[in-house]
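With one protein chain removed, the remaining protein chains of the complex are shown where they sit.
Per-chain numbering from 1; labels A and B assigned in written order.
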Amino acid sequence: MKVVTGDKDIIQPENLVYKRSSILTDKQFSYCPGCGHGTAHRILAEVIEEEGLQPVTVGVCPVGCSVLMYDFLDIDMQEAAHGRAPALATAIKRLLPDRFVFTYQGDGDLAAIGTAETLHACNRGENILIIFINNGIYGMTGGQMAPTTIPGMVSTTSPYGRDVKTMGNPLKITELVAMLPGTCYVTRQSVHTPAAVRKTKKAIKKAVEYQKRNMGTCFIEIVSNCPSGWRMTPVEANKWMEENMFKFYQPGDLKVPPEEPEKSKDDNE
Amino acid sequence: MEKELRLMKGNEAIAEAAIRAGVDAYFGYPITPQSEILEYLMEANPYEKTGMVVLQAESEPAAINMVYGGAACGKKVMTTSSSPGISLMQEGISYIAGAELPCLIVNVVRGGPGLGTIQPSQSDYFQACKGGGHGDYHLLVLAPASVQEMADFVELAFDLAFKYRNPVMILSDGAIGQMMEKVYLKPYREREKTLPEWATTGKPPTRERNIITSLNLDPYLHEKHNQKIQAKYREMEKNEVRFEEFQTEDAEYLFVAYGTSARVCQKAVQLARTEGIKAGLIRPITLYPFPSVRINELAGKMKHIISVEMSAGQMVEDVRLAVNGQTEVTHFGRMGGVIPTPEEVLEDLKSKI
Partner (left out) sequence: MTEEILIAGFGGQGILSMGKILAYSAMMQDFEVSWMPSYGPEMRGGTANVTVIISTERISSPILRQFDTAIILNQQSLDKFEKSVKSGGMLIYDGNGITRHPERKDIEIYRIDAAEEAARMKSPRTFNMIVLGGYLKIKPLIKIENVIEGLRKSLPERYHKMIPDNEKALIRGMEIIRKLNN
């Protein structure tokens, strides 16, 4: 990418400190202002670029806001039916075992209609990465209740707040998959602050490494926001997320491979 | 290389033929009357021999979506099930048709609706030939009438699927799945090493990224996509119609029947001829595309045509469209898992004379 003022490029190799990942296409994100999807896409693209994975990556998009993810990433991708991404990824990885295979799924896709596919892919220990964006709401269809909508949270189908007595409890599917023997790395992160973004990116890098070593399913939940669906400004949404979502969905590792020493010098950044 | 002779169930023949045809993967979920396919494959353990992946999925929706994922990698991928399981797969089948993925789906039909029976039936004709899932699409549908064809159609199905980038269904039934006959097995064919250029296999610097999707937010673009797949169906209708005739040369009465019913009708023709009734049979081998042209040609010299099906009368609608009023067309069938006997079919024919 070139930024030009007048007849002179202002970006020169010696002053370049940050650039847009080459894995991102020129297509403008269709996400709402303040939405976490753009950041999550960006760091995933950066990892694919930095690890040189473009020629070996096959990704699977969900149904939901990120249904058009394949427009934004310059990699081979498949569009799955609602909830079925882990089934597609299972087949891709088994047929092309040396490829880097990931799914990218929202909470409705992964934890409602696709619960069976999610749990069974994790339980079989498919060597894939599942990235789970949890914003507790159905963004694309206009803000309906999700399986992960927290108690009392307002949505268009829980207009008086989620009443767990009649609407059921939010599903902590990340805790569920952490219990399964097939998963090797299960972590809950976020992308709402620079520090959180760095940690999430590091988590994705770890997952890439574990997949190379055929260690089992890696599952990264990214607790995120939905300013539009939550009817908040981006700043309000991030604040609300920290104050409410994080109480219910506490960030941190739920499961790490036993032989992985927790140190690593990068962790001290 | 010489072909190998075996006595096999139709279900076993499909499984063995899949290994020999160089199929890359099978994903399935057990259901009677076709569980022998997955059992046979698990026992044969073809991964050791040919590298063929065999996986028992957690459900039919998972199985068909594994087929989607594998087919989108350009691999030869298949699943098998029976009626209730095929209903569960319809979503995935529609997506596969929309995304133009080649694959094989086998339906060893049992009696419906609902949980129905586990006995053979042909009541999924509409589902197989008229869509089944949502949207304007067709499967190319092959209807085997013998164990030999169960085996032979696996390779044929994949050739056609890749030729048209379209899902192919083998529409069988519990009788052909469970019965044993002689079958000549083809020698092993190596699995394909080169994958089609549209496959999602990881983007090398030398090409644009590949995207497999059935989504188009722009209705005008999506109309174009629909026109493209419709054009493909017209090509299939031109090139891929397959059927077999039995004693039609001098026939005055014609049975139209596929699969198990065609076998029953063949016997009914023999019985009719011993009584001096000039009966004949046309057996559609492809149910979509349907042999309408040939049935139309034959109809002119027939006094009566009977569509014999193990259903309440589904294919008969296509027969009537083909006959186009030239002569009377009626349906004869048994339902719910009952197979008509040749004698019953003959009695029905006699009632029309």
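Keep in mind that, in the parts below, contacts are C-beta pairs under 8 Å (C-beta built on N, C-alpha and C of every residue); 3 or more make two chains touch, one makes a residue touch a chain.
If you're wondering where the values come from, they're calculated on a predicted model, not measured in any experiment.
Chemist: In the full assembly, spell out which visible chains the left-out chain is touching.
Modeler: B
Chemist: Of the residues B:Gln90, B:Asn226 or B:Gln270, I need the one that contacts the missing chain.
Modeler: Of the listed residues, the one touching the omitted chain is B:Gln270.
Chemist: Of the residues listed, B:Leu7, B:Val293 or B:Ile353, which one is in contact with the missing chain?
Modeler: Only one of B:Leu7, B:Val293 or B:Ile353 touches the chain omitted from view, namely B:Leu7.
Chemist: Of the listed residues B:Lys182, B:Arg234, B:Lys303 or B:Lys350, which contacts the missing chain in the full complex?
Modeler: Considering the complete complex, B:Lys182 is the one touching the chain left out.
Chemist: One chain isn't shown here. Among B:Pro46, B:Gly174 or B:Pro284, which residue touches it?
Modeler: B:Gly174
Chemist: Where does chain B touch the missing chain, residue by residue?
Modeler: 5, 7, 32-33, 117-119, 174-175, 178-182, 260, 263-264, 266-268, 270, 339, 341-344
What we mean here is this: only the chains that are shown with their structure count from here on.
Chemist: Show which residues of chain A lie in contact with chain B when the two form their complex.
Modeler: 54-58, 60-61, 67-68, 70, 73-81, 84, 87-92, 94-96, 99-100, 116-117, 120
Chemist: Quick one: in the complex, what on chain B touches chain A?
Modeler: Of all residues in chain B, those touching chain A are 24-25, 27, 53, 55, 57-59, 61-63, 65-70, 72-73, 75, 77, 91-92, 95, 99, 200-205, 209-215, 217.
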